[in-house]
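A single protein chain has been omitted from the complex, and every remaining protein chain is retained in its original position.
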Amino acid sequence: MTPRAFWQQVGWVFAKDLRVEFRGGVTLRMATPFAALALLLAPLATGTDTALLRRIGPGMLWLVVILFGMTVTLRAGARESGPVRDLLTLSGLDPAAGFLGRSLASALLLLGVTVVLAPLMIVLYAPEGNPGWGWLALLTIAGVMALGLLGSLVATLVTGLRDRTALGPLLAIPLAVPVLLATARGTDSAISQRSSLSWLLLLVAMNLALVIVGVLLAGPMDETTR
Amino acid sequence: MAPSLHPRSRVVTATGVAALCLMAVGLYMAVTAPDEETQGEAARLLFVHVPSAITAYIALFAGLLAGAWYLIRRSPAADLVSAAAIEVGVLFTAITLLTGMIWGRFVWGVWWDWGDARMVSTAVLFFFYLGYLALRRSITDPRVRAVRCAVLGIVGFVQVPIVHYSVLWFRTLHQGPSIIRPDLANSTMDAAFVAPLGAALAAFVATLAYLVAVRVRIARLEAAVARSATTSQPVGASVGPPRLGGRDGG
Partner (left out) sequence: MADQPLVRLVDVGFSTSGSVILRGVDLTVEAGEIVGISGPNGAGKTTLLRLLSTLLRPTSGSGTLLGVDTGARPQDLVPVRRQIALVGHFPALWPELTLRENVNLPAGLRHGPADGDPLSAVGLAGVAGLKAAHASLGMQRRVEFARLLAWTPRLLLLDEPHAGLDESAGPLVDHLVDRVTEGDGAVVMVSHDRNRAGSMLTRRLSVTAGTILEAPA
């Protein structure tokens, strides 16, 4: 397959996933409100000490995005029925293109979730400081991309299994620990006007590793989903 | 029955006996080693903690290699070895975490030290491999199971250093607990400690080899039982016409 045809397939899967997601609307109608609710509940559990909330706000936002966002990406990747997967395979879809397209679509959805939840977090937790917006943007993009890749990789691993809704998060969340640390601590650094470069590089390394592993192993994994 | 149902290998038995002997030697040396100056008796826990950590890493790495080998060669034996090594590796990881916590309680005064990057990342690793074992149990088709578990093993392995460094940086950004923190690496380890550590490590590695061999044997027996339970007769041969008792008016 030519590189052009490959990227066309990536784009096709990306557009298809977003279209199906917007029609189904699970991200917007369920996952995002659920995550927002978690942001509202956390201070009730920790106590509403203003200084404490100020400190934990950015971290809570990322924790919530990872936990609830993972349900979005796992669902997006594992949603297609067996016959539809057959149709895609017989249409000549390259499994690696499918992997990348799904990951990009998931990342965009997670970006949406983060952008919706961030103002809510600022209202509820009132973090202080004058953040470096450039760092925040880069950290967010690299973070949601890593989560999207991780989510679609794990979604393929649990495709067709009866216990996939419980199993998926158990497999994905431990591997998402670097995303949590890098985004949450990186946000802390950005708020206190320090460089978040090392955290950003960590996320870039993680993205690279996931892309390489995912693309190389997409074929063998795809063969097990029939 | 098939000879595979009685696989009494002398090598496996010998490994088991060796593990037992080495364990006894290691235990004796650990108990008779002189007291460590700052840690006292608690230091003896390290004769369990350190070898089990090293053994766990060896086992998980072996599991990864066997899994990758499966992906290249598609040999069912490689999958069994991979599964066995990781299962035993999880056991040693649990021992590592437990002994680490007990040691920390005696020496640092806390069960859990967030400042210890290795402790945190080992815990994350432990949960990841619990997921691996759960994935194995959820898949019934041996080929599908082997491929997916091998892939997960590789993904996990690629992520392990990233997890570790993220936790390490996390730790450097945070103030450690304000308790005395004896640093093993800097304290001069004299021969009185090296010898029992070496003996214990040998005992643990022999135990690992024995447990993996036994686990592979069990997996083989399970597969043989599964094979003998299902006839070689195609499924369709067992589907008959409906029998509606008393209604067919014979």
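We call the chains A and B, going by the order they appear; numbering starts again at 1 in every chain.
Just so we're on the same page, a residue touches a chain if its C-beta (ideal position, glycine included) is under 8 Å from a C-beta of that chain, and two chains touch if they have at least 3 such contacts.
Because the structure is predicted, anything quoted here is derived from the model rather than measured.
Enquirer: Indicate each shown chain that the hidden chain touches within the full complex.
Expert: A, B
Enquirer: Which listed residue, A:Q9, A:T32, A:T140 or A:T156, touches the chain dropped from view?
Expert: Answer from the full complex: A:Q9 touches the omitted chain.
Enquirer: State which residues belonging to subunit A touch the missing partner chain.
Expert: On the subunit A side, contact with the omitted chain comes from 1, 9, 12, 16, 19-20, 23-24, 80-84, 86-95, 219, 222-223, 226.
Enquirer: Which subunit B residues touch the hidden chain?
Expert: Answer for subunit B: residues 140-142, 226-227, 229-239 touch the chain left out.
The rule is short, and it goes like this: only the chains that are shown with their structure count from here on.
Enquirer: Averaged over CA atoms, how far is the centre of subunit A from the centre of subunit B? Could you give it in whole Å?
Expert: 30
Enquirer: Which residues of subunit A touch subunit B once you look at their complex with the stated criterion?
Expert: Of all residues in subunit A, those touching subunit B are 153, 157-158, 161-164, 167, 170-171, 173-175, 177-178, 181-182, 185, 198-199, 202, 205-206, 209-210, 213, 217, 220-221, 223-224.
Enquirer: Using the touch rule from the top, collect the residues of subunit B that touch subunit A in their complex.
Expert: Touch residues, subunit B against subunit A: 71, 124-125, 127-128, 130-132, 134-135, 138-139, 143-144, 147-148, 151-152, 154-156, 158-159, 162-163, 165-167, 169-170, 173.
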